[in-house]
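Quick notes on the structure that follows.
Complex shown without one protein chain; remaining protein chains in place.
Here is subunit A:
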Amino acid sequence: MTINTLLVKEGCPQEQMACFRKMEKVIVAMQDPDMGMKMRNQRLLITVIPHAMTGHDIITWLIQKYCISEEEALHLGNLLVKYGYIYPLKEPRSLVLRRDESPYRFQTPYFWTSTQWPATELDYAIYLAKKNIRKQGELMEYEKERYSLLHKRINHTWDFVVMQAREQLRASKQRRKADRIVLECQEQAYWLINRPAIEACQRALGRNRVKSSNCLEGFLKHSEQYQNHDPIMQGCLPSNPWISDDAAHWTMNADVVPVPTRLRVERWSFSFMELLSDTMGRKEFMTYLEKEFSAENLCFWQACEEIRHGENSRISEKVNEIYKNFLAPGAARWVNIDSKTMYKTLEGIKRPHRFVMDDAQMHIYFLMKKDSYPRYLKSDLYKNMLAKAIVPQETKKSVFPFMRRQRHSSPSPAQAATQATEEDGRVKEAGQAGANA
């Protein structure tokens, strides 16, 4: 069983709980008054912290108790620290077990991950506010970001947050310094570990969702549109090569043919991506664009694709080519990109990587999709192609006359629906699934 060391919690699934229970058994054993660890007062600068132990002690105890090697003890100890059962007093942000005299302490059970107190915004806000008040500028970058984000999100309770923070700070001032340091460290350790959960929840809440009716309709439309192209649903012409052993279908639909089939040309009208993914379709579109003097757009798009899917070692070279041909001022095939994208791309080119052309490529893609593509579908070039396209005849010949060969995947579902009710009766019995309850 493996545990991921990056905690992105959205509630503790059962497997994790089992691991935590095991860890907690170790922790409890460590704190056993007789056989557990010898704890003593540790010095942290000038303050004396009670009930603490050194990293070295922890490792020695683990080695002795479980008869394991030092490497394994170090690994186990590190896990205990990473999951918050033990926290460091020095450098609290670094959740690592050091095998030296660095002081550590056991985390109070209230803060154990397994007790599943979900870390919520309110409490995190109070914690950050306290930190901010206690020492201005002590917040780290990500904490500052979180702080302003929370300030916006729960603005209505912000007075409460500040008040709570002040109260807690005042109460803590009345504690002994040793206790105070310990509690601060406990809290800090807790938040270091539990912080990601809030982020994920916030992201999930902020997401724009589409109505399920629209989504389901989308699937219906897609299936309908592609039904004729789905050989399992509709069979295929001239014949299914798997059944008839006649490869005519594949020959007719090869990458480059003198005349494409009708189904294929129709498919180019389903979406721009369909047109571009088909070699012939792309060629035809290029011819059309050349007539319109905007072929550089497609060439640019193709060049960008080659970067995205090509070898790493050739990226710089290809990026330079693109710059020379398409982006440089006065370039032979200059593409029309908006100034913001152009600026961003030119900046990115200074350090070329696989996705450096993404924004520019997207811009040109949408330009073609909104403008050239619809006009292409209305153009004579396309209409002629559609008219010329082959509709294959179903091959009737059968090699061995006495062997009956089925032409379609037996009976193609569309036909089956119109058959006798007897058939339907059988369908209903034989495993009609309960629909989604």
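Here is the rule we use: a contact is a pair of C-beta atoms (placed from the backbone, for glycine too) under 8 Å apart; a residue touches a chain by one contact, two chains touch by 3 or more; residues count from 1.
The definition used in the following text is that contacts and distances are computed from a predicted model.
Of the candidates "Glucosamine-6-phosphate isomerase", "Guanine nucleotide-binding protein G(I)/G(S)/G(T) subunit beta-3-like", "Sorting nexin" or "Glycine cleavage system H protein", the chain left out of this view carries the UniProt protein name "Guanine nucleotide-binding protein G(I)/G(S)/G(T) subunit beta-3-like". Note on the undisplayed chain: of the listed residues A:Ser102, A:Asn240, A:Thr261 or A:Thr345, the one touching it is A:Asn240. Considering A:Val28, A:Val48, A:Leu216 or A:Ala387, the position touching the chain not shown turns out to be A:Leu216 (whole complex).
Considering the full assembly, A:His229 is the residue among A:Lys65, A:Lys90, A:His151 or A:His229 that touches the omitted chain. The chain not displayed touches subunit A at residues 2-4, 6, 8, 10, 13, 15-16, 108, 110, 117-123, 126, 167-168, 171, 183, 198, 200-202, 204-205, 207, 209-220, 222-227, 229-233, 236, 240-243, 247, 249-250, 253, 273, 308-313, 355, 358, 409-411, 413-417, 419, 423, 426-427, 430-437.
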